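Data first, discussion second: the structure below is written as structure tokens.
As you look at this complex, bear in mind that one protein chain is not there, while each of the others sits in place.
Entry: subunit A
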Amino acid sequence: MVSLLDAELRKLLGLRTAWVGLLVGFLAAPALVFVSAGGTRRAIAEGLYTDSSDLGFQTLGIGVLGAMILGVVTVSSEYTPTGEDAPGARQLTATLAAMPRRARLLTAKGAALTLVVAVQGLVTTVATLALTRLVHGSLVPSPAPGRLAGAVLYWVLIGLLAYALTLIFRNGIVTLTVLVVNSSIVSVSYLLTKVTSAAVYLPDIVGAHLFLNEVGDHDVAPVTAGLVMAAWVAALLALAGWLFGRRDA
């Protein structure tokens, strides 16, 4: 199992697209702290923030894109054609020749992803919160360790969600489009919460309660949020694993 994990870490970190994900994850949220500093300061002065402890954490949302990209490319790179002269040839063939036990392969791949995304989430969260304190000083209370852990967990679960969806779709573009459009342009999940309060428990909405105090109009306790999101991810991973085990490569 260690050798499988070793191989999957090498594969992931050897991809240029994975480095795009890593850089987006590392840089986007801290950069946003600076870019939005002026506006945030005015908003605080005008009393628009009822809970200023959310401040640094809110900025993290954009960095989660990095976790999504990593979750997607670790699978989509397996399905990308390796060349024009052999349209059916993909890395997946080499992967399954080397690691034919599919459940173990998916476990190793998921573990490699979790490791990379967890480190990314931890570094980015700490950096973003530190920068927020630096920029806004005493206006922001020092972050509770539990919320920091919640943010890193959210980061990892989003990465695994992207991983499971890409395994199901076998296509990175579809997964990335669904996740990015939903998280940044038009959040269908968020709009649904206006229609039914049950939509609060959709994976991408409920996860935010892990580290934010104010999300939409509903309150979900952080532990509940973590359990619900983990259950979503576990269910999707189970479906993905079942499909991957049955399908022809």
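The criterion applied here is as follows: a contact is a pair of C-beta atoms (placed from the backbone, for glycine too) under 8 Å apart; a residue touches a chain by one contact, two chains touch by 3 or more; residues count from 1.
Just so it is clear, contacts and distances are computed from a predicted model.
J.: Determine which name in "ATP-binding cassette domain-containing protein", "Transcriptional regulator", "Multisubunit sodium/proton antiporter, MrpB subunit" or "Carbohydrate ABC transporter membrane protein 2, CUT1 family" the UniProt entry assigns to the undisplayed chain of the complex.
T.: Of the names offered in "ATP-binding cassette domain-containing protein", "Transcriptional regulator", "Multisubunit sodium/proton antiporter, MrpB subunit" or "Carbohydrate ABC transporter membrane protein 2, CUT1 family", the absent chain's UniProt record gives "ATP-binding cassette domain-containing protein".
J.: Decide which residue listed in A:4, A:55 or A:233 touches the omitted chain of the complex.
T.: A:4
J.: Per the definition of touch given earlier, which of A:80, A:171 or A:224 contacts the omitted chain?
T.: Touches the omitted chain: A:80.
J.: May I ask which residue of A:35, A:94, A:144 or A:173 touches the chain that does not appear here?
T.: The single option touching the absent chain is A:94.
J.: Name every residue on subunit A in touch with the hidden partner chain.
T.: 3-4, 6-7, 10-11, 14-17, 77, 80, 82-83, 85-86, 88-91, 93-101, 246, 248-249
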